[in-house]
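Note that this complex is displayed minus one protein chain, with the remaining chains in position.
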Amino acid sequence: MSAVAAKPAAGGAMNPGAMAVGIILTLILVGICYVMSPGVGLMALIGVVIGGILIGFGTHFVPVGGAPAAMGQAPGIATGVAMLATGAGVAGLFGGAWAAETLPATMDPMMQLLIVVCAGGVGGGLMMAITCMMVNFLYVFGMGIPPASGKVANDPITGDSQAEYKSQGTEGHGLPFVSFVGGVIGGTLGGAGGTLIYFELLNLYQGALPDVMNVTAAQVLPIAVSLAGMFAVGLFLVNAVLTAYNITGTIEGPHDPKFKRWPRSIVASAVASALCGLCAVLIVVPLPI
Amino acid sequence: MSVKVEVIEGGVPHNTILIAGVVSTLVCIYLTYLNVVTQTEMFSFFGGLAVVAALVWGSHTIKVLCSYGIGTGVPSAGMIAFGSGVIAMLLATRVTNLLLAPVVALILAAIIGLILGWVSNNVLNMKIPAMVQALTEMAVVGALSLMGFAALITGTFGFSGLTTGTVSMFGITLLTHTNSFLGGCLIAVAFLLGAIAIQHPFNACLGPGWTQDRMLMLTAECAFLSMIVAAIMSLALISAGSALISLVIAIIGWAFTYKEYMALSKRDAHSWLDSKPIPDVEGH
Partner (left out) sequence: MEHIVFGIGITALAGALATVAGSAEDTESNIGSQGDPNSQVQLAPQMGFLHRIFNKAVAGEPPAYGLWCCLGAGLAWAFMAMQFNAVLAIVLGCVFATFVQGVYATTAYVGRTASLAKFGQPVYVDILKSMTTVTMAHAFIAIFCTVTLCHLINTALGHPFPLPLLGLIWGIALGAAGSATGNPYYGKERQYQNQKFGAGVPISASGNIVRYAEAGERNSIDNGWFTAKIGGSASGICFGLIVFLELWRTVVFEAINPWYAIIVGVIMILIFTVIDRYIEVWARKTYGPYTAPKEADA
């Protein structure tokens, strides 16, 4: 309890042994699902794992500077990475869920999946695009500060030099173009991942819950929507917080050296999503106890 | 909640709080089963007391974890606790034998938390000694407090009870799935009430003058406050009399803990001024 001074040693190093164990663990969990609920349950779990990986990977792109960003001391958006990614992700989930509602039931399932996931992704990307644009708007027109990165000499996309636009005594400020693009990619991946989780679970619950609860398909709809939506939000938070741990809270975008830690996060998200997704699938499986 | 807190350096050891928290939370959740035994909804308020007990324990766990400086804010710890807890809790409500549900929730949440802790420490290379135990405890706290909220709002913690409600129209009472804890997604409200209440006490009391009794009193205050609004929501799903019992207990608990918390803050504060200027400090 007296370890206030002990800073986390989360360096950039990978731990190959642990990652291998993580992958095996994921496969075991998927295997359990195959035994308990082959077919639709397994398909849903695979969708959840892919969705979780998309969220974990996407969160790395979101440029977040934390508290120093609010003083113009560090580049990025001045808020927490997990919650900003969640904000974009749930905005995408909102769009995706709406698209899922309005599609005709006769449509090809794969086509439905594609439309819903794209709608969710665009929703998340649009939210981040507006937010990032307004951040730069406020820095430039409200505070008279041009955007500058502290981690790279030149913007990898536009080639603009950064060092001389960095004011004295700071690490940079605002969102250089590469961070803006990163934010949009992050929002898109997060929105798509969250929507994929929601859509897979919704289909599973709509199909299986009427038998479990002995009611009609129309009656079960509000339960299925709520359950799938709640699981999507819960899984989103777990994956976003794990990624925030991975990058220790702040990142500038895809050009940041911390971005290279993404393989760790993918394995972590896969394990976490497989575990939580398995629980979500087992809700519709008759339990022995 | 039953923890007697003394003003000692370091205060009550964490393991004492842990054991007291698990036992009192489980006991309170099981006491709501009296509803089934006596065929009433009068004992729903025990769900709220379970929330209080679980959150007091959970906020201390957050203190243990966040003392290490995990690189991201305190609130995210509450989010991962309830994000993993909600999944365990919902699966646990599905068990056929209703009496097993709280224990199953505890075990499932512990497994999920254990694996998430292992992932954070080894795969994500965080190497924080308290991580595995803290994430395990927090997932359990998340699952049990959501179960407590469910019992408080609906009077039961079984899947069928959470998915069915009644609506009365022109004097006829009809069964409905839309007006239920899950169908109306009140679980989202319970989720955020708990997730904020678990992290707020440490977030609000952190600093060099942190004291354990003040933080835990604040947790109890936050939990009773959440219980007040949850009791108001329960008016829609259980009988008015039972909801009022919960509401009255919550208001009494909240008023008492709020008063106590303010007194403890007054004790710990440097000075307690009304309409006074900034004190003069040497050199500024």
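Letters A and B name the chains as they come in the text, with residue numbers starting at 1 for each one.
By our rule, contacts are C-beta pairs under 8 Å (C-beta built on N, C-alpha and C of every residue); 3 or more make two chains touch, one makes a residue touch a chain.
Worth saying up front: this structure is predicted, and the values here are computed from it rather than measured.
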Residue in contact with the excluded chain [from B:Val12, B:Leu114 or B:Val189]: B:Val189
Contact with the hidden chain (one of A:Ala18, A:Ile53, A:Met83 or A:Leu242): A:Met83
Sole residue of A:Ala44, A:Val152, A:Val225 or A:Ile251 that reaches the chain not shown, by the stated touch rule: A:Val225
Interface with the unshown chain - residue positions in chain A: 66-73, 77-80, 83-84, 86-88, 90-91, 93-95, 97-103, 115, 118-119, 122-123, 125-127, 129-147, 158, 160, 164-173, 175-177, 180-181, 184, 221-222, 225-226, 229-230, 233
Missing-partner contacts on chain B, residue numbers: 73-75, 78-79, 165, 167, 178-179, 183-186, 188-189, 191-193, 195-196, 199-201, 203-210, 214-215, 218, 221-222, 225-226, 229, 232-237, 258, 261-262, 265-266, 268-279, 281, 283-284
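Basically, only the chains that are shown with their structure count from here on.
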For the chain A and chain B complex, residues of the former touching the latter: 1-4, 6-11, 13-15, 18-19, 21-22, 25, 80-83, 86, 213, 215, 219-220, 222-223, 226-227, 229-231, 233-238, 241-242, 244-246, 248-249, 264-265, 267-268, 271-272, 275-276, 279-280, 282-283, 287, 289
Touch list for chain B against partner chain A, complex: 10, 14, 64, 67-73, 75-77, 79-80, 82-84, 86-88, 90-91, 94-97, 100, 104, 108, 112, 115-116, 119-120, 122-130, 160, 163, 177-178, 180, 182-185, 187-188, 191
